[in-house]
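Left out: one protein chain. Kept in place: all the others.
We just call them A, B and C in the order they show up, numbering each chain from 1.
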Amino acid sequence: MAVDVKSGILPGGPGEGVEVLVSGSADLATEEMLLNIGPQHPSTHGVLRLVIALDGEMIHSAEPVVGYMHRGFEKMAEVRDYRQIIALVNRHDWLSAFCNELGVVLAVEKLMGLDVPLRAQWIRVMMAEWNRILNHLMFLGSFGLELGAMTPMFYAFREREDIQELMEAATGARLHFTYNRIGGLKEDLPRGFMQHSAALVKKIRHRMDDYAGLLLGNEIFKQRTVGIGKLPGSVAKEFGCSGPILQASGIAEDSRKTEPYLTYDQCEFEVPIGVQGDSFDRFNVLFQRVHQSLSIIEQVHDKMPAGPIMPGKMPKNIKPPEGWIYARTENPLGECGYYLVSKGGKEPWRLKMRTPSFSNVSMLPALLPGNLLPDLIAILGSVFFVVGDVDR
Amino acid sequence: MIAVSQQIFEQYINNVWIIFGLKIVAVVGLFLTAPMVVGYVEHKTLAHMQARLGPMEAGKFHGWAQLIADGVKFIQKEDITPTAADKFVFTIAPGIVMVPAILVFFVVPFGPNGWWAENLDVGVFFALAISSISVIGMLAAGWSSANKFSLIGAVRGAAQLIAYELPLLLATAAVVMQAGTLSLPGIAAAQSHYWYVLPQFAGFMLFIIASLAELSRPPFDMPIADSEIIFGHMTEYTGVKFAFFLLTEYAGIVSLSAIASVLFLGGWQPLPLIKFVPGPLWILGKTGILSFIVIWLRATYPRLREDQLQKMAWKYMIPIALLDILLTGIFKVVF
Amino acid sequence: MSYYWQYGTLGALTAVGGAFVVIAFLGNRLMRPRKPRVEKATTYECGMDPVGEGWSNTHIRYYLFAFLFVIFDVESVFLFPWAVQLEKLRPQGTVLVEMIVFIGILAIGLLYAWKKKVLEWVK
Partner (left out) sequence: MKAAELSQHLKEATGAIERDEVLNEQLSVWTTSEKWVEVATHLRDCGKCMFDYFTFLSAVDFEDEGFEIVLHVYSIRRQHHINVKLTAPRENPSVPTLSGVWRGANWHERETWEMFGINFEGHPHLVKLYLTEAFEGNPLRKDFLLMTREAKEWPGEQEPKEHAG
């Protein structure tokens, strides 16, 4: 019995009731086994579901089923004013809340032609980079856990705790920062923040050696990841994969570099790229990105100007002029873009969220077939995604 | 006074039936306590290696009673048998897994001069044979659950048996050649001059690696890989049946560490200069160190893939083991 | 006599082990709550209703390893009596050469399997 998964057998979930095509003959020696990985599975980071057809442990086809976390953010954005949208968008990718806010704020500011004070821009760069490290640490840890090494996860949370403490000092929140405002920031940095931040950069840089020792330098880790799930750059581009996944496939695309926003053009950093786009490269790129972010933060410490954090004169109600704009930022997980259509009201007419995880996950059916079940986990863990970011 | 106690000893304790009973109680008692100790040490060791505290509440002092609390909890848990499962096999599978784990302790010597339940003259052979019966229980559990993850786990467990059993046997065979006996106390006694880890270092490494695979411990925990197949053959088990599997795992760590320390680390034989420490403490210490290494590996390594284990076993471990036997034979005959 | 004692004790221990299992199950039966629900007893498949059944004819990719394993496992059974008696049998050199030939044949078998690419997982 062979079951055609492409036709979509999705009982009990979104898409239930789709017809199942059953074909093939009964005298086959082995049969394909249809298996649900997720939504309640230890290694799908939430409620992603994969319907996979297995022959033994070989994957014949895989179809992601999303929508368990669909919250209708795009519809909600149409009935909220711009201040509220800042608090709304930092929720779809909860691991990179600050970077999400940044995208919306940049879009609105550009549409309105607002000039953001320099200090606010530099603080935004610093916070975005801290947020990037916060996000990457999560995946550095969880990828190890998925391959059976449990220690990196705990180390990652130890470091995340430190960073969250730092960001909490400035923003007052640990997960959904809501620190951006249209035109600037909620408030200035607290006293002693820069010293705290500088000390933490040294600490994290030192502790990154732990991960290098436990994972990157580990022979078994290499055995499990090198050459597994090779993603050619052309396929990655076609599916719109971005961030570490695109870079691991050898394409140095990073909007901080190619289309600098904020003050990234005044920072020196490199875009790490991989060679063959396998799981190891993806992990390695993620690892190197943390080091690049740390170096950016150090540069921010040196270059931070004094000054206001909000423009002197701001309209009471934010009403961007009629028009449309696409603003992209390099989020921790890849290109996060907001396509904003305004009709001059205090609410956007349409806010399309182009999230990195959505494109990354949509690529999975092309990448997974032909791999073994244990490799599925090694691939899934290295195609970094957050389910909330897929479903929005 | 001494005379009286000696009289009592001869009258009661020396009675064969009492000794018979004591042996059984001792083995079962050991089976129930040793895994608890190893389990607790694992909790705490992993916790401290991972920059956290581990159990701290149960029993006030550093959570020493955590596993007892766990045991009490397990026995109070609802017992769920899936509707789709083969109920009879599903129920007896934990028993099939656990009873052999008790029997292994039967032949392990814990010191010189009778610190063992029985000195079987095929001791090593018995220990290795009986400990691989657990795999049958594992297969039974995985198959009877009618769960895809369990089935994959059981199939992986069987594949694992194929990979580790031969290196384990061949490494042991080299030690047997050197000692000229199959009895575990005999092998320990034969190491009075030097420990076999020196001439049989390759065998020792093979034995440890193969034991890890037999125990399904990281880096060879593919049959229960929790991030891939939930918990392998144990996925559908709850309550006391699940506890049996866990108990077996930790008992296995103790028994295989003890056997390895008898085969390669001289059993109760002391190191020079500190000979005043009694034999049983030596063997417990060596077992403890080996168990600690097993736990340590869990904090350090990711897991391999099943085909990588096969490749490693057939392309490296078995040829090395055969070479080891050959060299040991030549060594024995020439010297 | 000691032989019977030894294996008698072993038999008794097996029985005690079995009894321990039964007692634990009975104890569990006395202490556990019992609230059966249909959902509780369904097969776990990541929170979804299972697709197909768990007992499918899966492709076991290492069956060739299993054949090899049987051959070598039997060999190792032969190895043990020889290993024990190595020192007692005379002339030792001949005994050793005999075993080398025996192991050699098997080693060549393994080498042959290796060359035939049997030691790869069937894709």
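The definition used in the following text is that contacts are C-beta pairs under 8 Å (C-beta built on N, C-alpha and C of every residue); 3 or more make two chains touch, one makes a residue touch a chain.
Here the structure is a predicted model, which means the values were calculated and not measured.
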Displayed partners of the chain not shown (whole complex): A
Selected from A:E74, A:D188 or A:D210 as touching the chain missing from the view: A:E74
Absent-chain contact - pick from A:I37, A:A53, A:L95 or A:L111: A:L111
Listed residues A:K237, A:K303 or A:K319, member touching the removed chain: A:K237
Candidate in contact with the missing chain, chosen from A:Y264, A:F358 or A:F385: A:F358
Chain A, residues in touch with the chain not shown (by the definition above): 6, 8, 13-18, 66-67, 70, 72, 74-76, 79-81, 84, 110-111, 234-235, 237-240, 251, 253, 258-259, 316-317, 323-326, 328, 335, 337, 339, 341, 349-350, 352, 354, 358-359, 362-363, 366, 391
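Note that in this section only the chains that are shown with their structure count from here on.
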Which of A-B and B-C has more C-beta contact pairs: B-C
Geometric centre distance via CA averages, chain B-chain A, whole Å: 44
Gap in Å, rounded to a whole number, between the CA centres of chain C and chain B: 15
Interface hub residues of chain C, defined as touching at least two other chains: 45, 50, 56, 58, 60-61
Sequence positions of chain B contacting 2 or more other chains: 148, 152, 230, 306-307
Chain B residues within the chain C interface of the complex: 16, 20, 23-24, 27-28, 75-85, 91, 94-95, 98-99, 102-103, 106, 117-120, 125, 143, 145-152, 155, 159, 162-163, 165-166, 169-170, 173-174, 176-177, 180-182, 230, 235-236, 239-240, 244, 306-307, 310-311, 314-315, 318-319, 322, 325-326, 329-330, 332-333
Interfacial residue positions of chain A with respect to chain C in the complex: 1, 3, 9, 11-13, 29-31, 33-41, 49, 51, 54-58
Chain C residues touching chain B - in the complex, by the definition given at the top: 5-6, 8-10, 12-14, 16-18, 20-21, 24-25, 27-29, 31-35, 38, 40-45, 50, 53-56, 58, 60-62, 65-66, 68-69, 72-73, 76, 79-80, 83-84, 86-88, 92-93, 96, 99-100, 103, 106-107, 110, 114, 119-121
